[in-house]
Each structure stands twice: as C-alpha cells, then as structure tokens.
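Below: one structure in structure tokens.
With one protein chain removed, the remaining protein chains of the complex are shown where they sit.
For clarity, chains are labelled A and B in written order, and residue numbers in each chain start from 1.
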Amino acid sequence: MATVDIRNVRKSYGPVEAIKGIDVAVQDGEFLVLLGPSGCGKSTLLRMVAGLEGITGGEIAIGGRVVNGLDPKDRDIAMVFQNYALYPHMSVFDNMAYGLKIRGIPKPEIQSRVAKAAEILELGRFLDRRPSQLSGGQRQRVAMGRAIVREPSAFLFDEPLSNLDAKLRTQMRVEIKRLQDRLGITSLYVTHDQVEAMTLADRILVMNHGVAEQIGTPLEVYQRPASLFVAGFIGSPPMNVLDGRIDPAGAAIAMPGGAVLPLAAPRAADAGRAVKLGIRPEHLALTAADAPGASSIQVELVEALGADTVVYGRLPDGESLVVRMAGLPACREGDRLTVAPQPGALHLFDADGGRRLAEA
Amino acid sequence: MTASHTTGGRRLIDLVPHIVLIVGVLIFAFPIYVTLIGSTWDSATIGRGNLPLIPGGEAFNNYSQAWSESHGARASYTPVRVMVLNSLVMALAIALGKIAISILSAYAVAFFRFPFRMAFFWMIFITLMLPVEVRIIPTYKVVADLGLIDSYAGLTIPLIASATATLLFRQFFLTIPDELVEAARIDGAGAVRFFLDVVLPLSKTNIAALFVILFIYGWNQYLWPLLITNSADMETIVIGITKMIGTGEAANDWNLIMATTVLAMLPPVAVVVFMQRWFVKGLVDSEK
Partner (left out) sequence: MQRRVIFDNKLLPYLLLAPQVAVTLVFFIWPAAQAIWQSVHIQDAFGLRSEFVWFENFEVILRDPNYIETLKTTAIFSVSVTVLSLGVALLLAVLADSKIKGARAYKTLLIWPYALAPAVAAVLWMFIFNPEIGSLGQLLNRLGLDWDYRLNGTQAMIMVILAASWKQVAYNFIFFLAGLQAIPRSVMEAASIDGAGPVRRFWTITFPLLSPTTFFLLVVDMVYAFFETFGTIHALTHGGPGKSTETLIFRVYQDGVVNNDLGASSAQSVILMVIVIALTAVQFRFVERKVHYA
C-alpha cells in the first residue's frame, strides 16, 4: 500500500518533449486512470513510474520514497501488459511464481501465494498449462495473477484489455474493478477507452500531447471538462462544439445561424467575447419552434440504437449538430426538427486556447 | 468406349510424375546401393569391375577390418574408429562452438546498447564474405604460428565464427516482444537470468535446427582438415577415404574403402533422416 507522487515529471527524446511536466498525487488505494489518445504520453508516464523509461526531469515517489534512480525490480511495483507478456515456455504456475523465485521467497510461501491468487482469479484448474493453451481472457488473468502474488505497493496496468474482444473486455473490466476494491492496492491504469476510464477510475488524468488536460473524478471530467479536448474526448457521441459570441449584455450567446441561447447565469465580464460553445448530444431536446434558444435542424442520418437514437443534423448555417434522444422518436432523413439545449447544459470555452471559461 | 479411353490416357499421364520421381530417387539411391553392396564383397571381386547387384558375404570382415585395423591387403590406413572419433569431435566442436559463441554475441547485439555495437555487428557480418576457402593460406599460417597444426583446436576453432548463426539468432531475438523483457525486469530478472531462464529455453527449436545443419557442415569439412592434419592420428574420415583411394587404381582395398565410405555417410545421413523437421527448418531459416 502506498501513495504514488508524480512531481513535475518530464520526458524528452532528444529535442522532442514527450511529457511536459505532469503533477499528480495518487492516494493510497486510489485507482487513477491515465486516459488519452495514442501518442499522448500516457504509456510513457506509466513506464516511467515502472522504471522502464528514464526520467528526464522531476521526481517520482512511491510510498514516499523517491524512485528515480531505482531499477524496476526495486520499486515494489507490478505491471500488467497489453499483450500479457507471459513467458511462453513456463506453466501458469511458473509464470506467477517466477518473480517470487528470483526474490528468493521460500517455496512454501510461493505455493501459498500462487494458490491464493489462482483462487481469486479462478485459475486453479490451469496452473499446469502453458499460456498458449489458454484463452485471451485467461491469459489476462494470469498476467494479473503474476502482479497479485508479488503483493506490490502499486499495480501498473498498460492497456490491459485492448487485446480482448468487446464482450470479454466488459467482463474483465468488472473483474478488475472488483479485484481492486478487494485488494485496495494503489493502481495506475493506462487506457484510451473512455468507458474503461469512467467505470474503473476513482480519478481520471486526461492527457494530450504530454500535458495533463484535467485531473478529476469521472463525473467532474464529464460534467465540467476543463478544455475542448477533454470535452471532445469524453462522451459518445462527442460533444457538439459551435462558434458563438456573448451578447453585449452578457446574458445570452448569439450563434452564427441567428439563434440566441440564453445563459443560465449572466456573464457581464465576458460581454462581446467570442467563445466556443459545447453542448452534449444528450443534452439537446426537441422543443417548440418559439422556445428560447431553439434551433432548427435538417436531419441527415438517424442511428436507432434501441435504447436511444442518435440524430445527425445540420443547422441552417451548415454546421452539423448531433442529438441523442431516448427511445425511438419518429423522425427520418430530411425531416426538420427544432431542438434546444437543456437549461444549464452549456459549456463555454475560450475561443483561442480552448480552456473552459471560469464559472460566472 | 471414348470415355474409357480418356480415363486410360488420364491414368497414364497421372503416372508420369511418379515415373520421374522414381527415376530421380533411383539416381540418388543407386550410387549408395552400389557402395553398400560393394562393402559386402572382397576386394578382388570389386577390382575386376563386375560387382554383383546382390550382397556378398564379406560384410563382417570388411567392416571389422576397416573399423579397427590399420592396414588392408595392399596398404596401411588409419583405422576408421580413429577417423570417426576425429570427425565426431570436429563436427560436435564446430556445431556446439558455433552455436555457443553465436547465441552469446547475438544476445549482446540484440539486447544491449553500447559503444561500437554496430562496428562489432558489421565485423561479424563481414565474415559472411570470407569463407575459409578464400583466405586459406594466411589462415593456415596463423594456425601454424599458434602451434595448432594437428590439434583439435586448430581443426575447429578457426571454423566456429559464424555470421549465419549469429544473424539467425539475432533475427529470432528481435521477435521476442519488448513486453516480455519488461515483465522479466519487473519480476527482477537481470540480463544473465533473462538469458538463462527465458531466451535459452525459447531458442530450443532454433538451436536444434542449427545443430543439425552445423553438425553436417562440420562432419563434411574437407579443405581445412586436409591442410591442418598431417599425422594419421588426426585424420578425419572424409579425408581418409580420398587418401585410401589415392589415384583410383584397380589394385586398391576397395572393400575397405567402400565400407569406410558407408561409415562416413552414416552419421550425417542419420542426422538428416531422423531430425528431418528441424533440419529443413534450420536450413530454410538460416538463409532468410
């Protein structure tokens, strides 16, 4: 059990800066998900915690001990890899026991630790098998077993579910969550899958281009995205982003198409300012043509998903707008709909930097 | 009528591949068969040039004489048991030596970064272009200066540097996923442990495959042992045969020569036949 402190950590490859100063303090027992598109530096950050990548600047401390100069084996961490990284020539038992053997742990204890992990992961029947004789999900469990038996201070997961099919992924996600709840070990988990992030994380660190865009609970990240990037990355289908300008009174936003959306709270300070306006598809609803903030859209495509329906439409000025509605509303391509955002569901971002505007 | 005629023609055409293949097999088997038969007759029968096509009764005499005695009816030779031992030592030392030094250097090149890494790699690579035959005289001089003429060391060590085996192992090592190395590092395995516990077991098939082709390579060496061995005690069996034959006159101990030839073929042929799968894999992979 331990905290993981990442203090102003940087990583450069020659002149290229891959991680540009990340600060996050992971609490004891916390599940932190590093989320971002490929190439954003999330895996690099995790591998720096593991000791598999050197640290160019800053400090990483595990359990209060700075580990910058330590080998992976001396950091008291365990890691689960995307492609499992099981030793193909060893049995499941030996795969789990290998790290313990190297550490010189006595045989009876290895036996009991592996047995316990196998029981938790329901791998008891497979201990004599080779990895090649197991299914993808079973291999993933062995990889986790190898981490568990070590009883480390922290678990590091590097996209552990990416190689599984959709159904198994959901199942394993639930298992990982249960396991972490049960063992209560501090975990860092890298993924590009927002559903994994939302369901597993105590907190999410959203990364982009080597920068932490936002650190917060899943709900915070969803409800108050700190930047256009976060807003676009979390939520499916992604948030609609439109150009707008706050009217001179600071009470509403004028859209290029002519619609005027009233603000929940007036922003006199920002009067006349150009902004990016974000509205989640699920926060748009059908409304009467004369309702405040109503816009008319021409329907271009309807995706009926059963539980809800996603409508792709176009505003009069040609901008596209996606609306997600519950159930199966009766609309077809070519229809005209009038929609308006729910009260308080507008996200305002700086038109230049894309940062969220401070609440009024 | 027409239909049955066509099927008849079909059948004949279907037979053509078999006929060609059987002729091929016979062309490759016939010389061996003649040698096997010859090794069961007395030298006079062979020398007259009308060797029967069925085995004679001298097999035991011929083989036991060739195996242990140092002279035939007409000349004296190195006994086959001495030559087989020499060939065996040479083949095993070359095969195992090549595998050992190649796997180590391939491991260094594939798993480490260090100054002059590429320089070393190219130096090994260049040996591809320097078969022993093209640098035969100066290499001989080096071996002579080191006092290694007529020794197993002189016979084998100059032949154990092998770019082919190093390249093969390196190629295989590059297919070992990075994550496996990382998992091992996190498990606490250093470079040496990782080599012994993971790389070596994973290389088993490659080692077996290489062993087969390198054993044959070593057993069949000709020019090098011809230069390096002077004393009869050091003679290898392939060289021994041609020395026994001399200029190929009729008045030779043909029975012993043929028995010796059979014994010279036996080990490499057995290795190929019994380890066929590995042998084909080793051959095809090492040339990739």
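Throughout what follows, contacts are C-beta pairs under 8 Å (C-beta built on N, C-alpha and C of every residue); 3 or more make two chains touch, one makes a residue touch a chain.
A quick note: this is a predicted structure, and the numbers were derived from the prediction, not measured.
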item: Where the missing chain makes contact, among the chains that are shown; value: B
item: Residue touching the undisplayed chain, where the options are B:161, B:208 or B:232; value: B:161
item: Given B:59, B:88, B:101 or B:202, the one touching the chain that is not displayed; value: B:101
item: Candidate in contact with the missing chain, chosen from B:12, B:75, B:142 or B:196; value: B:142
item: Interface with the unshown chain - residue positions in subunit B; value: 14, 17-18, 20-21, 24-25, 27-32, 34-35, 38, 46-51, 100-102, 104-105, 107-114, 117, 120, 123-124, 126-131, 133-143, 157-158, 160-161, 166, 174, 178, 181-182, 185, 190-192, 194, 216, 219-223, 226-227, 238-239, 241-242, 245, 247-250, 254, 257-258, 261, 264-265, 268-269, 271-273, 276, 279-280, 283-284, 287
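Throughout what follows, only the chains that are shown with their structure count from here on.
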item: Mean-CA-position distance for subunit B and subunit A (Å); value: 59
item: Footprint of subunit A on subunit B - complex, ascending; value: 177, 179-180, 182-189, 193, 197-198, 201-202
item: Contact set on subunit A toward subunit B in their complex; value: 47, 50-52, 71-73, 77-79, 81-89, 98-99, 102-103, 146
